[in-house]
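These notes are about the structure you will find just below.
Shown here: the complex without one of its protein chains, the others still in place.
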Amino acid sequence: MRFTLGCELDYTILQPTTMILNIEAMRGSQQLVLSERLELTPSLPSERHEAKETSNLYRRLVLQPGQLRIRYEAEVQTSPKTFDPAGIPEVPVAELPLAVLPYLYPSRYCVSDKLGRYAWREFGDIARGHEKVTAICNWIFEHVDYIGGFSHSGTSAEDTFTERAGVCRDFAHLGVSFCRALGIPARFVSAYGWQLQPQDFHAVFEAYLGGRWYLFDATRLCPVDGIVRIGIGRDAADTAFVTFYGQVESAPKTVWIESLDGADPQLGWTTEAVSVSEV
Amino acid sequence: MRFTLGCELDYTILQPTTMILNIEAMRGSQQLVLSERLELTPSLPSERHEAKETSNLYRRLVLQPGQLRIRYEAEVQTSPKTFDPAGIPEVPVAELPLAVLPYLYPSRYCVSDKLGRYAWREFGDIARGHEKVTAICNWIFEHVDYIGGFSHSGTSAEDTFTERAGVCRDFAHLGVSFCRALGIPARFVSAYGWQLQPQDFHAVFEAYLGGRWYLFDATRLCPVDGIVRIGIGRDAADTAFVTFYGQVESAPKTVWIESLDGADPQLGWTTEAVSVSEV
Amino acid sequence: MRFTLGCELDYTILQPTTMILNIEAMRGSQQLVLSERLELTPSLPSERHEAKETSNLYRRLVLQPGQLRIRYEAEVQTSPKTFDPAGIPEVPVAELPLAVLPYLYPSRYCVSDKLGRYAWREFGDIARGHEKVTAICNWIFEHVDYIGGFSHSGTSAEDTFTERAGVCRDFAHLGVSFCRALGIPARFVSAYGWQLQPQDFHAVFEAYLGGRWYLFDATRLCPVDGIVRIGIGRDAADTAFVTFYGQVESAPKTVWIESLDGADPQLGWTTEAVSVSEV
Partner (left out) sequence: MRFTLGCELDYTILQPTTMILNIEAMRGSQQLVLSERLELTPSLPSERHEAKETSNLYRRLVLQPGQLRIRYEAEVQTSPKTFDPAGIPEVPVAELPLAVLPYLYPSRYCVSDKLGRYAWREFGDIARGHEKVTAICNWIFEHVDYIGGFSHSGTSAEDTFTERAGVCRDFAHLGVSFCRALGIPARFVSAYGWQLQPQDFHAVFEAYLGGRWYLFDATRLCPVDGIVRIGIGRDAADTAFVTFYGQVESAPKTVWIESLDGADPQLGWTTEAVSVSEV
């Protein structure tokens, strides 16, 4: 599938500020960036960094007081592979590549250490592998209300589990937490989400199954094959769209993503709210 | 300095269990492992993994029910360099290597996002760099009571900040949190700590200053030059001595570290509870 | 039913200390104190206070450094009334006596404000009244593991809801929290619990239904008709057995309660873990 996507962010810089952006589409074998452009107004240099472990693209801006407009646009082609979910097994911790271990540990927003007893009670008896993660997504969709503005920047999976409401970021944190509590490596993914309404940045998660990372979206808000990855990390702390060290005021942002090949809008979407796309 | 060190851990394995150990001394230019031995009783194979990003040595054991004794012993030579603290500056975020950025983000136990306002009020006016981190260590030593058994496995830096008591792990988490809140990359270090009383694993932290990582110990419980690193991570979640997936019972552990060159016990220790040793 | 009950508490007073006790059996129409004795060794005066709102009996001791033994023993007759649970309705907030309103508010350990969304999802469709509170007790019994030593003095109903384990006090806090979240006044009760194993102080809760307070015990650890009330309050903060202002060391305590009329040990116990005893 081919997409055109982007975002426009406006800031008033109030004092000398360093800004770290993570809004550019990630490169990968299933996600080709055909073209892209980052436009800064006023024009100024920026430094680009691709994180080795994750391929996240960070951009650093060193800013003086004044107005700043950031406009990013790209054309991206994704080639999700399709698998039979029934054939995707869980990897026992005894056989996991040790490099994925960090995705089993609790993190700032994914307090898997507190949710272990519940996770085992609720999901312990479900078949291991893709089916278990699908059950987790279904549970989140059915037990947590999607309510814009409900949560805040400090909200953790524990809060969401207790209060039972949140946004895409909270849904992803809870999915990651349950997976880790059950011994399944899981990570957070920030993304452009095709057909997301209203248009905004999106958040989903990946679980490590059968030797690959598979994408899951417990919100059921967009077809998983319509996800264009931006950043990967332990949780939202690793993949903030914008982090600044200094003082700024922000205006409302614009985010967009459109299909370029007239795809069937429901392609790849399933009633179980999961896709079977390898990353 | 040369040290002989080690630990002995005893477990009763109750069901098939996978265990991840992180108890072996790390290798580095200032820390040479002259000899070492990991003895498992009963004898069984183990898989060793050195994490790329951190050089942490993980060891995986796949265990059947029964007794297990783990005994690790090593001879290690450390060569801490000495610097003039006054000459160690802070690196502005605008100039930080982007690879250290993750050590600015909040993590499971280091909730730097909640402590920013306090950190800036308390430490904002102190000279940037080594002096500021020293001030943080002094603050922790003076404001937090070291009380064995006070905290538990879920205790975060926020809890320690509020309740004002904890153990070495809590002291390190709070130091890391303050640094990150102030824009100084910081990470958690698990270690063997020479002269620590009673003997146990120890925890300290490192801050990224002047282009290197420097070690700090806010507990003032052992000379920083007597620290032999085991693991490095965002916080204790990354560097657990033992993690198991299964069910085990543990007996009391033994940990030891002795100097082999009759060093002056106070070598490198300073009244400010900081050392100036590059990692 | 007639019971003989009591407790023995031993302290080393380390500095001048004021101690507030709440260990004496409450008086009420269904709970007669036939005889009782509070013995302090060494002998010293104490001041007794019956709280108007709750009838809790507080005892204040002003202590100098040294040893202190507190021994309380009483003979108590309870006359629980029996009702048909099906006939016990809920009182709409529109008709509640306004004096019970405080038992609808969140308190230190009963954070009903955070559990509202879950409570309505889970219990909203169950018939109002006794049946709903019974459903709450059954839920707690089935979803929370009773594990001695799991929780600590700061554990709230939110922690117990997330971590799914605790002791009698945590079970009662969670029951109270769900009731309040659903508009049912509820309060915490400290008690002597006949047949509780091992013998210790017990904690249960009461819900206001059909114009009276009814007792519930989600732990199913003792027959509800075997409960002898000590203190009533918003939560455990109001009914601590011992509070001290000063510094003391405590030795293990002894608590006992025996039946004097050879009652059938299962009297009044129901499979739903609730009794239908009016206070």
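The chains carry the letters A, B and C, assigned in the order they are written, with residues numbered from 1 in each.
Definition applied: a contact is a pair of C-beta atoms (placed from the backbone, for glycine too) under 8 Å apart; a residue touches a chain by one contact, two chains touch by 3 or more.
Being a predicted model, the structure only gives us computed values, none of them experimental.
Within the full complex, the chain left out of the display is in contact with B, C.
Here the missing chain is touched by one residue of C:G28, C:P65 or C:G183, and it is C:G183. In the complete complex, the hidden chain is touched by one of C:I20, C:I126, C:V242 or C:L260, namely C:I20. Contact between subunit B and the absent chain runs through residues 114-115, 117-118, 121, 143, 145, 158, 161-165. On the side of subunit C, touch with the chain left out of the figure occurs at residues 18, 20, 47, 49, 51-53, 58, 60, 62, 92-94, 98-99, 101-102, 105-108, 111, 113-114, 153-154, 183, 234, 237-238, 245.
The rule we apply is simple: only the chains that are shown with their structure count from here on.
Comparing the contact residues of subunit A and subunit C by number shows a mostly shared set, over half of all numbers used being common to the two copies.
Think of subunit A turning onto subunit B: fitted on CA atoms, that turn is 180 degrees, to the nearest 5. Each chain gets a centre from the mean of its Cα atoms; for subunit B and subunit C, those two points are 44 Å apart. Annotation: 46 Å between the Cα-based centres of subunit A and subunit C.
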